[in-house]
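Note that one protein chain is taken out, while the other chains of the complex remain in position.
Moving on, here comes chain A:
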């Protein structure tokens, strides 16, 4: 009985360990030749095509909400001239990577998990291994790299669209002045903010793709298993991404002191 309980309690640790081991396998596959350039480009194009439009559509209200919230608050302090600065800071540092992660996990990751899961239950992955081809090197590595690449670009997209959305709302709805909005950009924000946003997006892309690939490749029990794998991969990715986002933000604040306006 005690062994049963302990094995149940320890089961999540085992799963985490397997996920980590899978990540290491992918890392090893990264250096194995030949590199699957075609698969990489196809996947990058595919992930970009399913994420670009939703990301842009999510980014506009994201920027707008920040502009509304911060705009109202800042007016009470009498510091309207800092609205633009606050919007840039919020969008580039946090909203960009978060919106990117949501879309990468929700659209890109679920597609990867579904694709690999379907291949798993149709025995395609087994067939591939039997043909002497390592599916991690052939399928997973290109997907992980594609996901990371697209995540970085999406982060840039969110930043631009988010700030533009904030601009429109601030200027049109809140009677802010365009000049003040633009001029205050550099008051609080600094270049490292942009770098850390990109670094976050890169890591989020990596995590989303690895979790999705791991869950997809371990799908079991027929079509229902694929559905479960997709569902689990999205939920696990979300949880991991929010934790990692917090940790990376905390580290960033230690490394780069905030600019004092």
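Rule of thumb we're sticking to: contacts are C-beta pairs under 8 Å (C-beta built on N, C-alpha and C of every residue); 3 or more make two chains touch, one makes a residue touch a chain; residues count from 1.
Heads up, the rule we're going with is that contacts and distances are computed from a predicted model.
The complex appears with one chain absent; UniProt names that chain "ABC transporter ATP-binding protein" among the candidates "Aldehyde dehydrogenase", "ABC transporter ATP-binding protein", "Citrate lyase acyl carrier protein" or "Ubiquinone/menaquinone biosynthesis C-methylase UbiE".
When you scan A:9, A:37 or A:131 for touch with the missing chain, the hit is A:131. Across A:30, A:118 or A:168, the residue that sits in touch with the chain not pictured is A:118. Along chain A, the points of touch with the absent chain fall at residues 118-119, 122-124, 126-134, 138.
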